[in-house]
Structures are given as structure tokens and as C-alpha cells.
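The complex appears here without one of its protein chains, the remainder shown in place.
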Amino acid sequence: MYVKLIAHTPEPDRVVAAAAKLCYSASSAVEIFDGLTTENCAKFLQILQKSGHMSPFEHANFTFAIDGISRVTSHQLVRHRMASFSQQSQRYVGMEENECILPPSLDKIEGAKVIFTKQIESAKEAYNKLVALGIPKEDARFVLPHGGLTRIVVTMNARELHHFFSLRICHRAQWEIQSLATAMLKEVKKVAPLLFSKAGPSCISKGKCEEARPCGKPIGPDEL
Amino acid sequence: MYVKLIAHTPEPDRVVAAAAKLCYSASSAVEIFDGLTTENCAKFLQILQKSGHMSPFEHANFTFAIDGISRVTSHQLVRHRMASFSQQSQRYVGMEENECILPPSLDKIEGAKVIFTKQIESAKEAYNKLVALGIPKEDARFVLPHGGLTRIVVTMNARELHHFFSLRICHRAQWEIQSLATAMLKEVKKVAPLLFSKAGPSCISKGKCEEARPCGKPIGPDEL
Amino acid sequence: MYVKLIAHTPEPDRVVAAAAKLCYSASSAVEIFDGLTTENCAKFLQILQKSGHMSPFEHANFTFAIDGISRVTSHQLVRHRMASFSQQSQRYVGMEENECILPPSLDKIEGAKVIFTKQIESAKEAYNKLVALGIPKEDARFVLPHGGLTRIVVTMNARELHHFFSLRICHRAQWEIQSLATAMLKEVKKVAPLLFSKAGPSCISKGKCEEARPCGKPIGPDEL
Partner (left out) sequence: MYVKLIAHTPEPDRVVAAAAKLCYSASSAVEIFDGLTTENCAKFLQILQKSGHMSPFEHANFTFAIDGISRVTSHQLVRHRMASFSQQSQRYVGMEENECILPPSLDKIEGAKVIFTKQIESAKEAYNKLVALGIPKEDARFVLPHGGLTRIVVTMNARELHHFFSLRICHRAQWEIQSLATAMLKEVKKVAPLLFSKAGPSCISKGKCEEARPCGKPIGPDEL
């Protein structure tokens, strides 16, 4: 899995703080923006998060290039509708060399990995044979496994990212999207440390688990 | 493939016409609703579509139960973000008996179907062996083919359906989602004939193809 | 203020429960729908709400005719983006007889109501004079007061309604939209008692206030 933040709103912490401050101020957005210090920003963003006034977080956008996740995971990812996606097409791009994600559970049970990899290999062979016979790529892909790799460009704003992190970093989420979401959070924390200081599942954001069926292993404040 | 309209806004044609009429009228919505004849409705809905004033179409909603489409197609379907989806989970539901869609192109090339069905069979066996060994369902599914069947409940409003039909009934769309969209259009035409009288790709809705690369076989007015 | 539910998904409780059950079941949506008893429904919807799995609530849609709210309130209402609106146009509909909402606070302070009503009356006169002179309606309306009445048709699904009720029935919301939201909740409870049994601000839905600055007067379980 490869996750890189390829573009984002410049100075995301300040853009959000300025937009939010506009709601309660007689000054113009530009005056507010120019007058904001880092300390003011931090304080103001904390108040917004505490009071659940998250709409100003929408003004900061983040674009990720994601490589080497399975289609199992991209299918979950694109269910987040407040986001923009451009995904590699299996109608137009040949999958002759397509690799597959190996779930970690395969290493824990004797014999599982052999069955899995043999099956994956045979799917690739069948795909290649079908394409060689003249079956269109868009039909040959019907035999490809869900675990096969895909590439996708994703843009989400900071509000939706908070929502995404709250659901998908949680230990109850599927393991691969947990890794993806954690890698995305690491990327955005580098450029917007204030916006995402409290981002994560409820064990992080609220300090206590709000899941109906807790995992019993809450994430510590320094783990993310 | 099985497509059934399981619920919808009652009297969808009239609800949309009444909402639209409200924008231009000094009367209340309820008065307008009660005063609308079928002729008025038809005339008014035509004007709306001709002038591109489609927002009132959002007030009519349609819920479909869809069975027996491939995950190739459900993946395209859920990319329509102005819609609501509940899809059968492969984390929680066992796929021991999961069948697969056979693309029609397999019948046109000697030898293709044997390769395809053998591969599908072997994927099912591998899945069952992995689950029997103790691999979680959510990991065993990584070997399942994209062509495997899924079930999904979908709700879209009439505006989004118009958009969906314009893209997905077009001959340039992938063949399986073409069938799905055509089946959905048949269902909604039964209960909202006025709302969907002109629905379809541009060869239907505009009377001429607007695709950058036309298919050369426009759909006739009586085909849908 | 006049609020009437003019259309909704039939059997909303069952549609949502069936869609949700599909995610975890090997049966088809139609089988599930037909097999659901009221008891099963109630139990299942409770689990969904407790676990925060609210997406199936999107399959039930509700359309309201709303008359006699101020533009102050319609402006807040249309900020809910997961909804569909058709509002009476001030470009096309004459406002010669437009009435105005009188805030209750006017009754508590001597002299306030006179100032208010005189001002409202003078705005109507100015509007009428401008229109009589030939100023287009769309320009004459610039003098009309924010408190002036409007009409709007609104469609929201049950998930968005839950969100709307949680924010807008809260005592910290503006008083007119509080009344509107409360009236809308009363309407939907008649046809979907299970879906909305726990709807409202956090004092109702969670049993305790989650506002940063509580009002100190939580709403009792039987008040809504």
C-alpha cells in the first residue's frame, strides 16, 4: 500500500479558522485571515470541535494518490459519498500483471497461504487466456479476485476525513481499510496538525469508546 | 438479474408537479396538489424537462430490490453518490454457494466458457477450503471473483434516476449495468409514466446522440 | 405556520428494516420484506440506532408542505444539503399581500411590537409603490423584511431528518425553526413511529445533553 498526499488547500488550519470566525465577526474574511496567529487558530479550532460546529472544516481539502489497495477496500472507500474519486478502470487497463493483497490471517493457519496464492495465480492465468482468446478486458475481469490491486485518487475535505477516520481507524473496521485510513491520517497531520489533532475513532476523539460492541483495545493518545 | 421496485413516493407525477408549481404560484402546496389534473400534470412536467428545471424531480423517490448482479456492476452502481444503498456484506454473510455472472461474450468464442467456469468453480472451492480451515469470511472473500453475485437495495430520486438512465442505458455503458438500468426504467415507468417519459440516453431524451464517440445504433423511441 | 406531510415512502419502518437486514442475510430483499413482523422491525431498528448504523434510514423519504414560515427560517432550512427543496419564488410571485412573522419576544417588551409592525407595514407599502412604478418584482423585494412569509416543499430521508431534529429541536436552536422541526417530527411520528421513536436533540436521543453550552432545560421523554 502506498498513500501520498499529492495536493491540499494551502494553510488548511488557518483557512478553516478564518471561515469559522467569519460567522461570529463583523470583520471581513480577508481581515480575519490576515489577523489570525497560530495560537488563535489552535484555540478557535478546539472550540469548534468541542461544540461540534464542524461545517467550517469543509473548506480544507486533501487529495491523495493511493496505490496497491485491494478492490475489497476500494469498494468500501467509494461508499463515502462526500468525496471525489478517480479509479483505475478495468474496462480500459489490462490486468495481465495484477497482483493481489495477502490477508495477514493466512500466516496464522497452516496451509491457507498455499491455497490462496495458487487460486490467485490461476485467476491471473485464466484472465490472460481469456484476453488472448479475444474476450474483452471488461468481461475477462469477471474472473479476477476481489483481493486484486487497484489505484485511486481521492479528495476529501477535513470534515469528511474526520468522519472517515472515526469509522475506519476503529479496530472494528476491516483491517485493510484501517491501515489505509491510518496512513491517510498520518499524511494530513503533517500539513494540518491542528485540524486533525483529535481525529480518529471515539476512543481518540472523545476519550472513550462509543461503539455498541467495543473491541476492548482502545487506541492510546500517542498511537496515531 | 432480478429488479423489483419495492417502494416509492405515492403519486410521484403529481407530487413533483405540485412542488414545481409552488415556485411560481401564490397558492399553498396543498391547494396546488389537490387542484392538479392529469392533463395539467403532464403539461407541466414537460415544461420542466424542456427547460432543464429538474430540481422538483427530487421529491419523488424510488426504492429497488436488486438481486443477482455481479460485484462488477454493484461497484459501478454505488459510484452514484446521490443515492442510498444497503448491500449484502461479504464480511458477515457466507459466500459458500455464491454464483457468478457469465458475460455473453463467452458464447461467441470457442473455449472461453470452459476456462471461465472452471476458474469460477475453483474460486468457490478455494473460498470454502479457506473458511473450513478457519480463515475469516472477510479474508477468504479476497479470492472470490468480481463476477460473483450480490444483492443490494437502492433508493434514488427521479432527478438522479434521469441522470443514471442517461449514462447507463447508453450503448457505450458496460453491458450488465445497461441491463440493470433498463430494468429499473421499466419498473418506474409503470408508476410514474409522466416523470420518465423522456428518460434515457441523449438519443432518447434529446432525440440525438451527444456522446463524444457515438455507438452508431441510437435507441428508438419505442424501444424502452 | 402550517406543516403537512404530503407524501412519504409507504411502510417506512419496514422498508428501512428490510434494507438493513439484507446486509447481514443470505435471503433476498423481497423475502426479508415479506417475512418482517412489527416486533422484528422494532427490535431491529433499535439495534441499528444503538450501533449508529444509520445508512438504511435513508431508504425512507418524507415530503412536507410548509406554509407561513419566515425567510429567516427557510434560509436556515435550506442549509441542510441532504434534502430537496422547492420554494416560492420572489422573482415570479408578487409579494403585495405578504405577511410577516412576529417574534414572541415582542410581547415581552413594552413598545417593541409597535415599532416592529409599523416597520413591516411600511416595507409592504414601499414594495407596492416600487412595483407600481415599474420596478421588477425581483428588485422591489430587496426592501421586504426577512420576517416575511414563504412557502416551501421539502423532502428529507429519515437519516437526514434524525440529524435535522437533533440540531433544530434543541433549545439552543433559533425559536422558529425549533417550532418547525417539532411540527415535522410530530408528522413523521404518525406514519413511522419506530423510525423516529428516539429522534430529537441529545437530551432525547442519548438521554443526556451533549451540547458544549447546555440550555439547562432538557426535553423530557414525553414532551415530543
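In this document, chain identifiers A, B and C correspond to the written order of the chains, with residue numbering beginning at 1 in each.
By definition in this document, a residue touches a chain if its C-beta (ideal position, glycine included) is under 8 Å from a C-beta of that chain, and two chains touch if they have at least 3 such contacts.
Because the structure is predicted, anything quoted here is derived from the model rather than measured.
For the chain missing from the display, the contacting residue among C:Gly35, C:Gly52 or C:Pro136 is C:Pro136, taking the whole complex into account. In the complete complex, the hidden chain is touched by one of C:Leu106, C:Leu167, C:Ala183 or C:Cys215, namely C:Leu106. One chain is missing from the display, and on chain C it is touched by residues 70-72, 75, 78-79, 81-82, 85, 90-91, 100-101, 103, 105-106, 109, 111-112, 115-116, 118-120, 122-123, 126, 129-130, 133-136, 138-139, 141-147, 174. Residues 2, 4, 6-11, 15, 18-20, 22-26, 28-30, 33, 55-56, 58-59, 61, 63, 65-67, 84-89, 92-94, 151-153, 155, 157 are the ones on chain A that touch the missing chain. Interface residues of chain B with the unshown chain, by the touch rule above, are 47, 50-52, 210-213.
Keep in mind that, in the parts below, only the chains that are shown with their structure count from here on.
Averaged C-alpha coordinates give centres for chain A and chain C that are 33 Å from one another. Counting only residues that touch two or more partner chains, chain C has none.
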